[in-house]
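The structure appears below as structure tokens.
Only a single protein chain was left out; the remaining protein chains are all shown in position.
Up next, subunit A:
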Amino acid sequence: MIYFDNSATTKPYKEAIDSFVKVSTSYFGNPSSLHGFGEKAERLLKQAREQMANLLGVKSNEIYFTSGGTEANNMAIKGTALMHRSRGRHIITTKIEHPSVKETMDQLQEAGFEISYLPVDAAGIIDISILEKEIRDDTILVSVMHVNNETGSIQPIEQIGHLLKYYPKILFHVDHVQGIGKVPLDFYKSHIDFCSISGHKFHGLKGTGALFIHEGVDIAPLLSGGNQEKKKRSGTENTAGIVAMAKALRLTMSEMNNKLEQLMKIKTYLLNELSVIEEVMIHTPEHKSAPHIINFSLKGFKAEVFVHALEELDIYISTTSACSSKHSSASETLMAMGVTEMTAKSAVRVSLSYENTIDEARYFIESVKKTIAQLRKVMKA
């Protein structure tokens, strides 16, 4: 099996599952319970928080655990909107955000907020001068993703942060779900107020995630209840999942240190080999893109057909983003980059992890060529 759909989800590390099982069996106490058994669970939670903060280069009181990236994005955006709606009702984001940001914005728009969507260039990157022009007196939040989930393009987060530094009333949210463990991001240097990550994108388990909230920044909670996570996110903590996520993050970060070069090599190899195939049109920009995502169209082929054809060879890739791949509408991200609807409908995404090898990449290229030849025969007939 060749699994090239790591931006949809990753295979959990065995070590992370072991931790999950161990915590679930031996330390199942409620961290809020007064007794020593609850204290043990609380200690695990604290340790996980510290470890994640260290790995992310922030303080442990700035990490809030959530159920995943979607919740973290909702929490940052709606929480800010709810908190600061009397100060302003204008939010700036981009045209290429993940649905968990985009749909949140749509919901806020219905509730009376005004949303500005920044365009992107052919490489899928926003123009900071346009961002600056969109800023108004009543702007309360700017939300820009770091690495795009469909194309891998990287937004200039640090520069945006430097610009927003001069607008102290505007908060800055970054969806870092695809970038974590692949493209380094300095939260402090980039003046980020909120940053979302998701455990299952770096070999943790589904149902775990975290939101970084800069010290001193406040939001209204979406979930009220037992006042867990310093009142910002109530609900009994998923101790086992959180511990597994902290472990997965440690392992991923050490893989980034050791294997990033290998990953780049695989990506370069794939880009080079794909670019010489006549039917292929590559959408992932050569520069300013993440080391693990390649998006390309196969001219004249429907994306689903191609995905299923590769599946027969035990190769797993994705049409666009997994969250929207069951709808057959064309990718909004690609269309925002100026790709035609026809071409966008034939786009597929290959997404790698540190566990993939160059041999898999070779086999993949061969299979792509073979599949194209075969499909062409069928379609011409």
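The rule is simple: contacts are C-beta pairs under 8 Å (C-beta built on N, C-alpha and C of every residue); 3 or more make two chains touch, one makes a residue touch a chain; residues count from 1.
In the analysis below, contacts and distances are computed from a predicted model.
Engineer: Identify the UniProt protein name of the omitted chain, choosing among "Aminomethyltransferase", "Fe-S cluster assembly protein SufB", "ATP-binding cassette domain-containing protein" or "Probable tRNA sulfurtransferase".
Structural biologist: For the chain not displayed, UniProt's protein name is "Probable tRNA sulfurtransferase".
Engineer: For the chain left off this view, which of A:23, A:171, A:266 or A:315 is in contact with it?
Structural biologist: The one listed residue touching the chain not shown is A:23.
Engineer: Specify the residue from the set A:47, A:107 or A:234 that touches the hidden chain.
Structural biologist: Of these options, the touching residue for the absent chain is A:47.
Engineer: I'm checking contacts with the chain that's been left out. Which of A:214, A:250, A:265 or A:302 qualifies?
Structural biologist: Answering carefully, the residue with contact to the hidden chain is A:250.
Engineer: What subunit A residues would touch the chain not displayed?
Structural biologist: Here the touching residues of subunit A are 19, 22-23, 34, 36, 39, 42-44, 47-48, 51, 61, 243, 246-247, 250.
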